[in-house]
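Note that this complex is displayed minus one protein chain, with the remaining chains in position.
So, chain A:
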Amino acid sequence: MTHPPDPGPAPVLALKGVSKSFGAVHALRDVCLELLPGEVHALAGENGAGKSTLIKTLAGVHRPDAGQVLLDGEPVVFHGPGDARDAGIAVIYQEPTLFPDLSIAENIFMGRQPKRALGRIDHRATRAATAALMKRLGVGLDPGRPARGLSIADQQIVEIAKALSFDARVLIMDEPTAALTGSEVARLFGVVRTLSAQGAAVLFVSHRLDEIFQICRRVTTLRDGARIADEPLAGMTEDDLVRRMVGRDLAALYPKQDATPGEVALSVRRLTREGVFTDVSFEVRRGEIVGLAGLVGAGRTEVARAVFGVDRWDAGEVEVVGRRLPRGAPSTAMAAGLALVPEDRRAQGLVMGMSIERNIGLTGLRTTVTAGLVDRRAERSRSLDWAVRLQVKYARIADAVSTLSGGNQQKVVLAKWLATGPKVLIVDEPTRGIDVGTKAEVHRLLSRLAAEGVAVLMISSDLPEILGMADRVLVMHEGRLTADIPRARATEESVMAAATGRAAV
């Protein structure tokens, strides 16, 4: 990696005293930021701290109410994202949007393909240019391959290549790793390091603190729209960073209480769904938090979906507190005491246009009933009760759930399921994309539920979360269960070895 020469190069892109308000909300207050060539700069802060607004200001989506955007030291005004792109600023979002049926090369040069005579697209030149970009990034993606079926990590690399084809000098990465597994993150980081070595300025946003420490040199921390600190990461600890973000000492991020496992609550025996997962057997006891780790695509979510009944299984059996479940019947599973907090809260966990009250009420349609009719008063008090218990931050319980922040939406999903009084709770990526403060709250909640005797199965791609919270770690690899590791012996190494199929424990 090349280090910028002292006394320091001039910033490529900078914000000077930028403020931005939406109605009464001050999203940004007098914020300064300097992005230097060849430096990976972290942007940290809880949800709602103003990170998105800052990114959108740099990307030309928002125009600051006060203050300046400086490009190479000169004030500029971006009238739209096109202006920012032309100035060499590229934003890579969490979930790239490629055209699935077009090739990688066509995606990168969409709308500006090299032309031959009569305006025909020069496919050979398009591919050659793409291959050159891939070479610069040091990755071996085939330019002719369709985008369909690419992993999210590869899709992001395509987006980065596209940014490079626009001669981007500033790369803004908004939670690029939220949906990636460990090895994919490593690959992406390789690309980021290559780019910064070539002199690009990178702004990196992530909720995973370990990643910030891995790849970034400096960090700017936002809290409530104001810049709290801009400092080098060397010498800082994760706790220091969290303290800056939340403005107070955070109780431990992984407040796992000791629990004594009781009788078996969930028993899965030889469960198989052809082509998806094979011969999966495990038990979860009352009071136990069992982590289910593995790479994305290993079949963890699919097992959870089948157990809950959203998908069918081909062979095997599932028992909840001694009761055999029929396949493909979520309502029966619910009645037996099973709850599933699904991985995609926007599509699966919530009906986004519905109110908080009705979303929580959805799982109670059979219980809050008087004489066959929905008892609205009971529904409201049930929803209010759980929204308050989980400290959901909302204006009115009748507001659409889509108006809440991601962390609060996740709390509504949890409320919706805890309101059913589950005996077995399956949570799939319970803290993906939510801020540190809420994350700790969710962990405390899971720990308390286990202590109260609920059997918890926690699927997570966040390894520290699995290691910090689970009494026992199950690991899946390519559709099979490859390890069952007790807490005492669970380490990043042992879990990753099983997840990548290198060793069976």
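The rule is short, and it goes like this: a residue touches a chain if its C-beta (ideal position, glycine included) is under 8 Å from a C-beta of that chain, and two chains touch if they have at least 3 such contacts; residues count from 1.
Assume contacts and distances are computed from a predicted model.
Trainee: Look at the options "Carbon-monoxide dehydrogenase medium subunit", "Hydantoinase B/oxoprolinase domain-containing protein", "C-type cytochrome" or "Autoinducer 2 import system permease protein LsrD" and return the one that UniProt uses as the protein name of the missing chain.
Mentor: Result for the unshown chain: "Autoinducer 2 import system permease protein LsrD".
Trainee: Per the definition of touch given earlier, which of A:11, A:143, A:176 or A:349 contacts the omitted chain?
Mentor: A:349
Trainee: For the chain not shown, which residue from A:310, A:384 or A:451 touches it across the whole complex?
Mentor: A:310
Trainee: Looking at the full complex, which residue from A:135, A:366 or A:489 touches the chain that isn't shown here?
Mentor: Considering the complete complex, A:366 is the one touching the chain left out.
Trainee: Tell me which of A:70, A:289, A:303 or A:333 is the one touching the absent chain.
Mentor: Residue touching the absent chain, from the options given: A:333.
Trainee: Taking the full complex into account, what residues of chain A touch the chain not shown?
Mentor: 308, 310, 330-331, 333-334, 340, 342, 347-355, 358, 361-363, 365-366, 369, 372-374, 398-401, 403, 416
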